[in-house]
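Note that this complex is displayed minus one protein chain, with the remaining chains in position.
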Amino acid sequence: MKAHRSILQKASLASAVIVGFGVAGTTAGANDAAPPGRSVAYAWTERHEAVYESKDKDGKEARLECPNGLNDNGIREQMAALFPEPAGKNYKLVDAHLAREAEIWFPNTEADKFPFHEVGGTTAYGLNLDGKVKPSDFTSPDGQVKGIDNQFYRAVGCIPSYREGSSQRLFYTQYLESRPFNRTVMELTDVDSLENDDDVTVTTYRGLHPLVRDAQGEFQADTTQLVDTAWGRDFVWASKAKIVNGVLITTKPNDLAWPNENHTNASIDRMREVRFEMKLAGEKIEGLMGGYFDIENTYHALIRRFDSHQISYGKLAAGSLYKVLHRLADGYPDPVTGKNTAISGALRVYGVRVHLIHPEKEVADAPQTGGPRPTQAAGGGE
Amino acid sequence: MCLAATMLAGGAFVLASAGVAAEPAKDEKAAEVGARKHLRLLTTQQYLNTVQYVFGPDITVDVKFAPLMRTDGVLMAATSIAGVGDAQLETYQKIANLLSTQVIDPRNRESLIPCKPADEKAADRECAGKFLTRVIDALYFVPPPKEHIARLVDEAGTSADRMQNFYAGLQVVLEGVLLSPSVLLVAEKEEPDPKRPGQMRLDASSQAARLSLFLWNAAPDPALRAAANRGDLFDARKRSRLVDAMLASPRLETGVRAFFDDMFGLEDLETLSKDSTVYPYFLGGVSDQAREQTLRTVVDQLLTKNGDYRDIFTSRATFLSPQLGILYGVKTLPGWNAYEFPPEAQRAGILTHASFLARASHATRSSATLRGKALRELIMCQKVPPPPANVDFSAVENPDPRLRTARERVNQHLENPVCAGCHRITDPIGLSLEKFDGAGRYRETERGAEIDPSGTLDGKEFADVVGLSQALRDSPALPSCLVRRAYSYATASVVPPSSNAMLAQFGKTFASDGYRLRPLLRAIAMDPSFSVVSTPTPAPEKSAAVSQSTNVASNN
Partner (left out) sequence: MNGFSRRRVLRGMLNGGAVTVGLPLLNCFLNGNGNALADGKPIPPRFALWSWGLGHNRDVFIPKKIGSGFEFPEEIESLEPLRQHINLLTNFTAFRDSAGLTGHVTGWIIARTGAPPVAGNNLSGETYDIKIANQISRAQRFKTLTATATGSARTSYSYEDPNTPNPSEYSPLEFYTRLFGPEFNNPNAADFKPSPRAMSRKSALSAVMEESAWLNQRVGAEDKARLDQYFSGLRHLEKQFVQQLTKPEPIAACNPSAAPNEAELKMNNESPFVVKRNEMMSDLLAMAIACDQTRVVNMSYADMSSNTIKPGYEKPHHTSSHEEAVDDKLGYQPVCSWFVRRSMEGLAYFIKSFEKIKEGDGSLLDNMLIVADTGDANARTHGLLDMPMFTAGRAGGKLKTGLHIDVNGAPMSRMTLTAMRVLGMDVKTFGGGSNTTSEIISDILV
């Protein structure tokens, strides 16, 4: 199955690698040339928690990072253990299901009645947020980056929901594409070179248009996104950045909110001191977004996104997760209690290049038909 | 009124556009070529336009009649010769059943049926009669005898009683009406022409139908039929007023779109598919939008802007959808938006639309030959002969991998004397379109080699596709081809060689009107040859084709 998938999809997969940084299809030019209008934009096509999973030499899951195995105490399993149903035994709804539901909506940090397996390895994806190398920190899989702050991974890395192939990750991917609410774009401006440039500006926005797939089912590059200036102001985030050997590194950590509507409901996710490290690869962009998850917000966003039914798909028990997030929290101590309220973490983000239209700049003076202004080189120039 | 529509006895004068004095055009002989009378099949779109004009656009089906065979360059000419097999009747029946069921549906009957039965479970011949009389009056292009309407009304009554349901009874009769040959066929009829003793002309209802199918792509509506039955079409001044009204109607756009859809072979885009591994950016549905782009562009230039026909081959003004924006590398907002390609872009004119470029390409690669052939045949009315039977295709079908560009490959054609004769007609123009790949996307190189887009058109040299478009715009074949196609389309006929002088005369008028479309349509609609009936000349199609191909050969 894998074999012919790669053949069927050779065109688009290859283009990312082979075309390199040429702004393929529309403008010829070397990697170090300025993009048209000195700007380039990308729309997110996939975004999920950065979870390192060890593999054995055959490329199969080795799970070395989970010395106690994967968590098997999901919400359903906990329910079954707490309320066994021997013949004839019946519980009142208010004592059983509703009580459990209440525990999800009003979680606590008391000790968990159920065993929880957290990550025991020392390898992880992520960024070194505090510039220090501490005992609890991780090292990147290639050994290059030390001091990685990703305690969120320690919490969730052994929960099947957060691992490759899980339904949760499938939902993230599906709904990032299918719900317009989630559309997120990143624009790089003041770019003189996509290879090396020590001063560029990075801004994220909410976009308004659907992602488009090509006839092979891959994300189509160079479609148009209109910036949402009406309802998307909360999601605007900006930072200075540099590009080093084709890798974009933001330099001004800054709090970021992003829309995340999923199975059940819409939520706004928040991360503090966000920074990006993204590889620019022609039509594609891929990399890490790191920072501190606000625990209360992160938890409530999760249980709003998925109801207990979806959460149970990957042996996740929200109440148990709440406890462990607080236990491993490593940032933003509460001024009164001194307890940390945030936890370091990272997301893996993938994007595809798009044209961006800023309504305030471009639509206002567009032709009367409402069309875009006959536009700069990238537009008409081919 | 300064309309110069003066029909003289004998019809010896061609009628020019409003405000321009009629000029003596042809001798009597030329006028006599006229058109033959036909039994025409409505096309799918004509049928739907007709039915929807009566019942509204919500009453619709997505079913197509059997495809027509392009005849002497136009599909419409095939409506006068195509047969109707049993399977076609089954299609008609299916459509009639679906449409009639929608009409009597409780959601629609309130607005579409002008009365309510006394009892829904029984016949109501008065109400059925009211409804059916209106429908038949609106749909039958010749009014049937009164007894026939009575017969159908009675049928609705009997059926209603039999099924104990008024609407069910009405539905079966409406189904019958909607698949009636009186609705789906236009049987033109001749009558003696009082102005030319011994000669024949089309009768009033036939003329009304011909005008309406030509200008509106629908059967005539009751108002036009009534005017025709009063004899208005035989009165030059009244005919002129009627034709002007038809040209001013919003329905003209429907007619003009149908004509150019036919002339440019855009129906092929319905079934066009591309290999998605080679052209992943040729998205599903984009070929329909390419068709729409070209039709919008044509309507905008020729009707909205009342522009020069030749300019549609050079103009950078067009309309784009987001999917086309992806193909063309242009920022686009949702929906259709006006767009003008910048001067430095290689896109100018409809030759650079995907509707032309992708249509005349293979599923996996572009084709200089197909594009050159399409340009010659569809746009210049020249005939490119098929390859000879003894041709060795191995060189082009298994090309030497070292030949990277199309130009290098098609040189094979030009080196082989068997191929060269025809490929010299197609390839030099097709090669200048090579900067667009088989899906219509712009490219600078093919397999790493620079593409050389220079070429020649009938002796004129140019450096790139913009030059080709300009050369084409200035070619005399361009307007004369439009005239030929429009006339053939208008009369649903193969134009016999004996009509060439008449077409040349239309061409002159067209030129003097600044190559604007409305005056040309008007001239054709007012021309006596549009309305008189000629005696058939033997085997016109073959000789026409031969003479055209000779034409091309002598040009090269």
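Order as written gives the chain letters A and B; numbering starts at 1 within each chain.
Heads up, the rule we're going with is that contacts are C-beta pairs under 8 Å (C-beta built on N, C-alpha and C of every residue); 3 or more make two chains touch, one makes a residue touch a chain.
None of the values given here were measured: they were computed from a predicted structure.
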| item | value |
| --- | --- |
| Hidden partner chain, touching residue among B:A78, B:V135, B:V298 or B:L468 | B:A78 |
| Option from A:S54, A:N68, A:S136 or A:S178 whose C-beta touches the chain left out | A:S178 |
| Absent-chain contact - pick from B:I113, B:V173, B:C381 or B:I451 | B:V173 |
| Absent chain, residues of chain A that touch it | 1, 4-5, 7-8, 76, 160, 165, 167, 170, 174, 177-178, 212-217, 220, 312-314 |
| Contacts of chain B with the absent chain, listed as residue ranges | 37-39, 62, 69, 71, 78, 80-90, 92-94, 142, 144-145, 148, 151-152, 155-156, 158-159, 162-163, 168-169, 172-173, 175-177, 179-182, 184-185, 187-189, 271, 273, 275-276, 283-285, 494, 536, 541 |
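FYI, only the chains that are shown with their structure count from here on.
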| item | value |
| --- | --- |
| Residues on chain A engaged by chain B in the complex (per definition of touch) | 8-12, 25-26, 28, 209, 212-216, 218, 220, 222-224, 226, 355, 357, 363, 367, 369-372, 374-375, 378-382 |
| Chain A-touching residues of chain B, taken from the complex the two chains share | 274, 276-284, 320, 322-323, 325-326, 328-335, 337-342, 344-347, 441-442, 444 |
